[in-house]
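Take a look at this one; I'll ask things after.
Here the complex is missing one protein chain, while the rest keep their positions.
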Amino acid sequence: MTATTSPALDRNLLHRLGIVAVLFVIAGLLSVLTDSFATASNLTNVARQVSINGILAVGVTFVLLTGGVDLSLGSVVALSGVACALFAHPGEYPLFVPICVGLLTGGLCGLLNGVLVTRGGIAPFIVTLGMMTVARGLALIFSGGKPVADMSPDLTGLAGDLGPVPIPLICFAAVAVLSWLFLGRFRLGRHLYAVGGNEQAARAAGVSVPKVKLFAYGLCGLLTGLAGVVLAARITTGQPNAGQAYELDAIAAVVIGGTSLSGGVGSVLGTVLGVLLIGVINNGLDLLSVSSYYQAVIKGVIIVGAVWLDRRQARS
Amino acid sequence: MLRACQLSKAFGGLSVLQDVSIDFHPGEVHALMGENGAGKSTLMKMLAGVYAPDGGSVAWRGQPVRFRTPNDALSQGIAMVHQELMPIPDLSVGENLLLGMEPTNAFGWVDQAALHTQASAWLQQLDTDLDTRRPMRSLSVAQMQVVEIAKALARQADVLLMDEPTAALSDHEVTALFKAITTLRQRGVAVVYTTHKMDEVFRLADRISVLRDGRLVCTKAALEFSADSLIAHMVGRELAQIFPPVTTTPGETVLAVEQLTREPAYRNISFTLRRGEVLGLAGLMGAGRTEVVSALYGLQPAASGTIRLRGQTLDLRSPIDGLAAGLAMVTEDRKGSGIVPAMSVQHNLTLAALRQFCRGAVIDATAESSTTHKATGDFAIKASGPGQAINQLSGGNQQKVLLARALLTAPAVLILDEPTRGIDIGAKAEIYALIGRLSAQGTAVLLVSSELPEILSLTHRILVLRQGELSAELAPRQTNQEEILRHAMPR
Partner (left out) sequence: MRLTPRTTAGTFGLACALLATGLSVGCKKAETRKPGEWLVGYSSRDQSAEYTARLGDAVQARAKERGVKLVFVDAQADAQKQISQTENFISQKVDVIILNPCEVEASSPAIDRARAAKIPVVNVNSLTKAAPDCYVGSDDEQAGILAMEAIAKQLNGQGNVLMIHGIMGQSAQIHRDAGARKVLAKYPGLKLLDHQTASWDRAKALALTENWLQAHKGKFQAIFAHNDEMAMGALLALERAGVKKDVYVIGVDAIAQALDAVKAGRLDATVFQDAVGQGRGAIDTAILMAAKQPYEKEVMIPFQVVTRENVDQFLKK
């Protein structure tokens, strides 16, 4: 009996073979259909483009693991971006200020979500739906309805490259690795799975369910804030209208990756694979100049197909 | 009438049933006996159309049949009461009971009045008085089981398959069920029955078939078995005795409960528990036993009263408080508040005592693994590995994991709420031996059980609860089942 690897990890790897297979098939197809897919610069682009959705997806994985949901991701991304941009004018504040403001904005929204879910006993769907509209409104108020421009190049440089590697990718990778370690090795991570798997049982086993949920929503908010900062850096403005429907792409990635919407099952590895799949599809459809009408249909078909294949494989 | 011909079934390469052939006659009660994992449920499910056999066939009234869905079997007149309760929580009791058979009026709409009258009538057959308009989710586990049985009766089948129908029931309800079964038998219905309760088998069964490790050991008339020989056939070896003798002498008081009250469930509950003592809590379904012990653990805090552990007054608002104080509990509903189904055996086992395996906030995987390994051995937990999902284990093994979980916290007081419900005789014996060992080591045990043989044999003292109040304190070796029931029945 191995004493070092977590039993859950081996199972996950095996189960995710379905998604990995689909990913490779699609990547292979694209390499054949167009010679611009399999190039270093394109793959770097894909990595850069998926980073924001990736950070969001990892963040919302925590919430989904507890059996909850967060619909406010896109709006909080916009609000955090606006908040960050407001403090990012050149020469005003040192670099860590706008970054911290963005992170804290996201974190506060997440904590508020968590408090309303645990203390208020309101369903996460409703709470985060409300936050979705409130955050969007606040973003418009703080920005005056116009994009907040004039961001210092130090900050917008965060969306650039460090050598050959895009910095947003480094952020995404760091978030993913740290989250993976946390969920697998930390007591609080284990508690997350317990609460999502059977809340009553977790409570009876001495897990503080409200604390765990509050943590999940708060962390998700913090990571959403990070995504907001990265997005603002990338488009060089704090856009109050940014992030429309980002929560759908993020949650789709997480679910594709095998996380159950009812909680207790899931992994960061799965989320990353889901993010990559969606990113590759988006990139490929653009490279092939597929009309946007068809893009929507094709994307939907591939996603449902990938999940079906994955679930079938996991059951056997 | 119904015949299993060389039925075989395998799940994922693991053979569960092999070459089993049994005849079921009309008007007889046929008991299927065997340890957990012997294949009884699988056999019944194949007869009821839930599973398709991998080998062999089912013959119905002399003709081979292939049931593709449970509905096929139902339409032929074969109904089943499953071990796993599957109620629809948000529908009413009546709607659950008559699901698929609702009485309709001329327009095809459900006739609510007729539905509830009929549902109540079926429940009366089991001597149960429940408001059929209540939502299903408001029922206790035992009540749900009664409704499930009534549901099968309402189908008026020719063959009734019952998988552990009395697991959650106390004697009173069991008697009513037996009366109903006797009536069915007189009408020519074939009843196929599995249970782990020995006394029931001999009360009811005409013939007994014993399964062991997926194969049929023998089919004989019930009269040809004795309790010992039956167990021997099931287990494949002689079990010296099931109940270990109670030899320990309890020490000083470790838990003192005074005037514990939470209306309307219970009131003015006061008792003490001593070191190394096994205290039994008996009573009917609904008497308030689970509620009282839940308060002692912090699961469902009491409204008023004092709880003192080793002299210290405790303020128990959640299980976190209970565990910290040195209490541990195994709840009665392992599916609902015991196991985390998708999680592995190892993770379930260490869940309550996780802090012990942590360096700070990080889990020490080596320590966790070795502890799991040891516990798996100590408790004889049968699993393919520590990483197996716990919901794939048999009920008995799941219960052992939950016990191990509670004991990892090294409690001074262990609360067990129906610990042997739905578990085979081999596992039961192991748990009884464990209780004996715990008592010898000085752990105080509070045992809630509806199986009076357990209460009478394992405990130092018995408290009887009647409708939320303590009605008697009895000495186990000087009392009997009748006396306990007398104190438990409503006046």
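Note that the chains are named A and B in the order they appear, and that numbering of residues resets to 1 at the start of each chain.
The definition used in the following text is that a residue touches a chain if its C-beta (ideal position, glycine included) is under 8 Å from a C-beta of that chain, and two chains touch if they have at least 3 such contacts.
All figures in this text were calculated on a predicted structure; none of them were measured in a lab.
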Which displayed chains the unshown chain touches: A
Option touching the unshown chain, where A:L231, A:L273 or A:I303 are the choices: A:L231
Footprint left on chain A by the chain that the document does not show: 34, 36-37, 39, 41-42, 45, 48-49, 140, 145-147, 149, 160, 231, 234-237, 239-242, 244, 282-283, 286-289, 291-293
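By our rule, only the chains that are shown with their structure count from here on.
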Centroid distance [mean C-alpha coordinates] between chain B and chain A, Å: 43
Touching residues (chain side chain A, partner chain B) in the complex: 1-8, 10-11, 185-188, 190-191, 193-194, 197-198, 200-208, 260, 264-265
Footprint of chain A on chain B - complex, ascending: 299, 318-320, 322-323, 329, 331, 336-344, 346-347, 351-352, 354-355, 358, 361-363, 365-366, 369-370, 373, 385-388, 405, 409
